[in-house]
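Dumping the structure here so I can ask a few things about it.
A protein chain is absent from this complex, but the other protein chains hold their places.
Chain naming follows the written order as A and B, and within any one chain the residues start at number 1.
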Amino acid sequence: MAQRELKFESPSFFKRLKGMLGVDFYRLFHTPMYYIFLAIAAIIPAMILGTSGMENPQTGEIAPQLYTNVWHIIAADSPLYVVNSIAEYANMNMVFIFGGIMVSIFIGHDYKSGYVKQLFTTHAKKQDYMLSKVIVGAFSMACMCITYLIGAVVAGLLTGVSFEVNVMSLVCAIVGKIIMSLGWASLYTFLNIIFRKYFGISIASSFFFGTGILIIGAAAILGNNSLLNIFLYGSSVYACLSANILTVLVCFVCSIVWAVIYTALGTRILSKSDVY
Amino acid sequence: MNAIEIKNLSKNFGSKQAVCSLDMTVPKGAIYGFIGENGSGKSTTEKMICGLIHPDGGSIKLFGRDYTDADVRAKVGVLIESPGCFPNYSVWNNMKLQAANLNIKNADTEIQRVLKMVRMEGAAGNKYKNCSLGMKQRIGIAMALLGKSDLLVLDEPINGLDADGMRIMREVLCDLGENHGCTILISSHILGELEKIATHYGIIRGGKMIKEMTAEELEESCPTYVALKTKDINRAKANLACKYSRVEEDEAGYIRVYDAKEPEEIVTYLYENGILINEITTAKIGLEEYYIDLMKEGR
Partner (left out) sequence: MNAIEIKNLSKSFRGMYAVDHLNMTVPVGAIYGFIGENGSGKSTTEKLICGHLVPDCGEIKLFGKDYTNPGVRVRVGALIENAGCFPNSSVYQNLRMQTINLGLENPDEEIDRVLKIVRMEDSANIKFKSCSLGMKQRIGIAMALLGDPALLILDEPINGLDTDGMRIMREILVDITTNYGCTVLISSHILGELEKIATHYGIIRQGRMIMEMSAKEMDSRAQNFVSIKTKDMKGAEIALKNKFDNVKAEGEYLRVYDVDDTEAIVEYLLKSGHVVNEIKKNKIGLEEYYIELMSKKEEK
């Protein structure tokens, strides 16, 4: 009997992560969901811009113009933690709501289909799973930020609103928000790990946290306090049209710190409890 | 009247023919064992009967009416693969949902009735996810029975059941067929189990019905024989061939004598010729062997 010798080589951290990331990116690019969400991220700003200031064909009333400057749909002029109207609220931060729902569906399908069994059988370290989901989530949200930008610009050109802006601040704001994707992705992954057995609740919780309602509520009491920047939503709002390089730095630190915290917590929960 | 009458049914998936001009007749009150290899078109046929897949051609009649007739379809209960229940709900609540879906008036009594039929009345409060596989399959049947179904279509309901689960399922199905007038179409690969309950058989291969028969017909076409083993097989065979017309040797090294009346006759006959037998038994070709032979013929 020709028995082979059994050898077990421990794969390096990068090899493990590469395998897991490979699966997640393959899935991302081979499922329509990702492209649908990219489209949603582009259509929403276009729709908001397009419908404001439009004449109602039946009554002849003109809807109030929400924005006079196209960049206001990307970010506000100054950090507004308290919002008074939909125009103040609706900006690129909405990407993080769509992103949250997408991450929920993405992870939810892992559990629903039972594919997690394959992943957790071959990956002894739960860290691989958490990191991979965070990275894929951050990547897709960053992509959504970009399609959002494209959608807004195209709609702006069509409706003919003003394009006047401080370019440096605009770039800083957009870069800041893209960096925030990482922090948000880790929050959603964490939430989904907690509610992994309840698909509906995980989507609802992603939506709830994505809207930043808690921070808006806190801001209503505290006022526009820059301490709120330590939270994900706070930093996301901070990246506005008056942003500078410091803003990007704040976003970076906030995003990384939260990503580390949530990934560590998620990993711990996964290793201490049953997978499904 | 026939519970199911299918004529010339066809279905293609892309270029793949799943079912091609299939005919099938299931009499009322039958337990119809539907047999075929994986991918032979069993499930596709069943799904078409239940209206889950649209056929490319052919007709399906249930109780003499077209299968799209709403009245008739309300009488059809289905369990394809698994029941599809909500895992976090209790058995009772899952049944309630289905009862609401079917607009059943006095749902509670009806649920009690069907749970009793599948012997699950004691487990109504259990969460679905905590039920064993055998229980889950029986819940699926109970669901299929809700609303006084006259026809049950069951796709591999005994997969993965342990011996005890299998026995209860057998009893439940026989009871449904005999005492409640249900017609049951059941597919399975476990032919030994099927043989214990089926009254009719349909054998499908490559999307075509290659054989349909009743259990009695199967019985008749499966001859009884005497199987024996000796040390000197060739001499015994030669000797037996002088006296009996059909003597064959099978794969396991047994000599089969098909037209012997009594095994004693053979034992004494061989003994007189100086041959002692090692083993002798009377046997009958069963469904399994019949099926395997039939499959071989077609190759």
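One rule holds in what follows: contacts are C-beta pairs under 8 Å (C-beta built on N, C-alpha and C of every residue); 3 or more make two chains touch, one makes a residue touch a chain.
None of the values given here were measured: they were computed from a predicted structure.
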From the touch rule at the top of the page, work out which displayed chains the omitted chain touches.
A, B
Using the touch definition from the top, which of B:66, B:164, B:178 or B:259 touches the missing chain?
B:164
Which of B:134, B:147, B:177 or B:207 contacts the chain that the document leaves out
B:134
So which of B:231, B:246 or B:284 would be touching the chain we can't see?
B:231
Just checking the interface: what residues of chain B touch the absent partner chain?
13, 16, 36-39, 42-44, 81, 132-134, 155-156, 159-166, 189-191, 231, 262-264, 267-268, 271, 276-282, 288, 291-292
What residues on chain A make contact with the chain left out of this view?
1-6, 8-11, 15-16, 18-20, 22-23, 26-27, 30-31, 109, 113-125, 271-276
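As a working rule, only the chains that are shown with their structure count from here on.
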Computed distance of Cα centres, chain B from chain A, in Å
53
